[in-house]
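Here is the structure we will look at.
Here the complex is missing one protein chain, while the rest keep their positions.
The block that comes next holds chain A.
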Amino acid sequence: MTSPPTPTTPTIASAGTEPARGNPAPLHYPMPRQCPYAPPEEVTAVRAGGAVPRVTIWNGVRPWLFTRYEDARVVLSDPRFSADKSRPGYPLSSAVALAETAVTPTLLIMDNPEHDHYRRLVLGEFTVKRAESLRPAVRAVVDGCLDRMLQGPAPADLVTGLALPVALSVICEFLGVPFEDRELFRSLTHTMNAIGGTTETAAAARQELQEYLECLVAVREKHPQQDFISRMAVKHLGTGAMDHERLAAMALLLLTAGHDTTANMISLGVLTLLRHPAHFTALRDGDAPGLLAGTVEEMLRHLTIVQRGIRRIALEDVDVNGHLVRAGEGVIAAVNVANRDPRRFPSGEDFDPAERAHGHLAFGYGPHQCLGQSLARVELQEVYAAVARRIPTLRTAVPDTELRFKEDMAVYGVHELPVTW
C-alpha cells in the first residue's frame, strides 16, 4: 500500500479497565466547543497526546475515541466494524439516531453484502462525469437564488436566502421530488437531526417522509420522467433488485443528507471565506487552475461538519494500528479532529486552500463514503465562485459573537447567517 508508516498508538492492555493512561478524568463526548470555528479542545488534546481513551456518551455507553487520521481510516474501512445501529451497545450519537432503525433501513446503517448490493444499483447516477454534466443546471439554480436574494432587502439571511434553496432545488430536481414541498422536507429533516429530540418524534418524521416517497415512487413507476426516482424505478423494480420501500428509503437518504449537509457547507463556507478576505478575493480574481476545487476541498477538510464523529461497533476483535478493540465494543472516529491531524495535513488547524486537502474524511471513508460527494463538490464550487464573483462587498450583518451555531444538531453549521452587501 502507499500509506506512510504510522507511529504505533499506545495500547491499553485491557479494554475493560479505564480510564485510559494519561487521561485520568473520564471524558464525556462530545463536549461543547470553546471556539465555534474549531473542534472541542479536549478532543484535539487527545489527538496530540496520542492516547485512545474510552469516552462516555449520552446513554452511558463507553466507546473508544479515535482522533488520529490513520486510526480513523481503519475504523471507517475495516469490515469488522459494523454500521448497524440496531446492534446492542452501538454508540448512538443521540436518541434520534435510533429512529433510523425504526423505519426502512437506508445505506447508512447497512453492512455488506447488503450495503454494496443496494449502493451498486444506483452508483451509475453518481459518477464524476454525471456530476459534471449537472454543472450547468446547478449554475442556473445558484444564479437564480442569488438574483432573488440580491433583489430583496439587505440585510438578508444567507441560510434561507441562498444555502437552503440552492441545496433543496438541486437535490429535488435530481431526484424528481416536487420542490413545492421543500418546507416539508426541511422541517422533517430538522426533526430527524435535532439531537435534543426523542426517538419517537424522529421516527414519526422519518416514517412520514418514507411514506411520502413510497407514493412518489409508485407514481413515477407508472409515469416515468427524467429523474433519479423514475430511472431507478424503471430499471430495478421490475427485476426485483429493489422494491418500492427500498427505493423510497434510498431517496429519503439522498433527499435529507443531500440538502442538509450541503446547505450547512454553503453557509458555514461563505462565513469562513468572509473571515479570510484574502481567500475570498482570490476566488473572485484568481483563475489559477485548481484554485476553486482546492478551496472547496480545504473547506470540506477544515469545517468537517459531521461534528459528533462517525460511529461503529466491532463485530470481532480488531487491532487498530496497535490499539485493541474487543468484539462488541463501540468506536467513534472523530473525523473533525482527524482532519486536522498535522501528521497528514500540513495546514492543521488553519484554513489554507494552497495546501492539498485531498484525502480528508469529511465525506467519511470506506464503503459508506458519501455517495453524493461528486455532486456536492460541483454545488459548493459553483456557490462559492458565484458568491465571490457577484457579491464582492458581502459581509456579515451582525457581530460574529451573535451568530447561533448548530451545537444542537447532528450536522454543524449556523442557524442563520445575516449578511449585507
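The working rule: a residue touches a chain if its C-beta (ideal position, glycine included) is under 8 Å from a C-beta of that chain, and two chains touch if they have at least 3 such contacts; residues count from 1.
To be clear about the criterion, contacts and distances are computed from a predicted model.
Not every chain of the complex appears here, and the one that does not is recorded in UniProt as "Ferredoxin", selected from "Glutamate synthase [NADPH] large chain", "Acetoin:2,6-dichlorophenolindophenol oxidoreductase subunit alpha", "Sugar ABC transporter permease" or "Ferredoxin". In the complete assembly, the contact with the undisplayed chain comes from A:Ser77, out of A:Thr56, A:Ser77, A:Thr198 or A:Ser347. From the options A:Pro36, A:Pro155, A:Gly328 or A:Gly359, the residue with contact to the unseen chain in the full assembly is A:Gly359. Among A:Thr199, A:Gln373 or A:Thr420, only A:Gln373 touches the chain that is left out of the view. From the options A:Arg87, A:Arg119, A:Arg186 or A:Arg284, the residue with contact to the unseen chain in the full assembly is A:Arg119. On the side of chain A, touch with the chain left out of the figure occurs at residues 1-3, 76-77, 116, 119-120, 123-129, 358-359, 363-367, 369-371, 373-374.
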